[in-house]
Structure formats: C-alpha cells, structure tokens
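One protein chain is absent from this view; the other protein chains keep their places.
Presenting chain A:
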Amino acid sequence: MKSAFATLLLTTALTFPGLAMARQVTMTTQLSNYGGDGAYVALYVTDASGAYAGSLWMAGGKSKYYKHLTDWYRATGGDTAQINGITGASVGAGRSLEISLDLTDALFDAGYTLHIDAAVEDMRDSPNEVVVPLTTEGAGTPVPGRRYITNFTYDM
C-alpha cells in the first residue's frame, strides 16, 4: 500500500515547489459505530486560500457514489484522475482506516488544511467531517469528526 501512496504524492496530486524534502506521515481515521453500511471516505487538502490542492486517499470503489462526498466532488468535479492509484475499500462502522504517505515538508505549517468527507448509504452525507490544519505541532493530536468519524490523527 505504501508504495501506492508514495507514487501518488510524487506523481499526481500534490506537486509543490521545493519538493526535495519528504517525510512519512501516518494518518489514522477511526470510525464510530454509526449503525450503517461501510462509509466512503475522501481525504484531501486545500491551500491557504481554500482552493483544492490535491487528494490523499479515497476509501470506496464505486465512482457513482462519489457525488455523496459533496465537497470533494464539488472541488474536483468528480474527476477520478485525482484519485488514480489511491483508492481502497470503503470503511466499515467501528473500523479504522490507516494510511501511510510520504508527504512533502512544504505541506506543513504553510496554511494547508486537510479535509475529510464521508458518506454512508441511506444516511446523511457528511462533507467536512474533519477539517484540520496541517502543522508539525498538530501531529499526534486526535481531532474529533462530526458524524461518522470518532477521531482523526496524523503522526510524523
């Protein structure tokens, strides 16, 4: 899995000036027991102006349901090229999604914000479940989600 993430970050979404330095980041998304089927979860980043910068991960394989990840869909127009190679299975209730990525240093402490959208069949769409600024300081601190996510942590 790791290699897939690495590829993504270096080739597709997040291209930044001064890409030279990268570090490994582990992101853990713990889902609550919301009593529904597996959740679709999208992790993506916006820049300091709030503009979409790139996707980190898409949990959920069927593109026809992506429009329920409302904000991600709005930002990308549902463009599956944004998540080529970084797509996995949906995450069951009570499970956790752990991904490890090589992220460029330039992402941290530069006004970038990580967003998580979630959606569950027959339940309320939940864009912006988690909104967390990417800072070196914030690493290791759990951030609560709104509806389906108990908490989210990134470790460096």
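In this section, a residue touches a chain if its C-beta (ideal position, glycine included) is under 8 Å from a C-beta of that chain, and two chains touch if they have at least 3 such contacts; residues count from 1.
Definition applied: contacts and distances are computed from a predicted model.
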By UniProt, of "Cytochrome c-type biogenesis protein CcmF", "NADPH--hemoprotein reductase", "ABC transporter ATP-binding protein" or "ABC-type Fe3+/spermidine/putrescine transport system ATPase subunit", the chain left out is "NADPH--hemoprotein reductase"
Among A:37, A:98 or A:155, which residue is in contact with the omitted chain in the full complex?
-> A:37
Where the complex has a chain not shown, which of A:96, A:128 or A:150 is the residue touching it?
-> A:128
Contacts from chain A to the absent chain lie at residues 35-37, 61-64, 67, 70, 74, 77-78, 89, 122-125, 128, 146-147
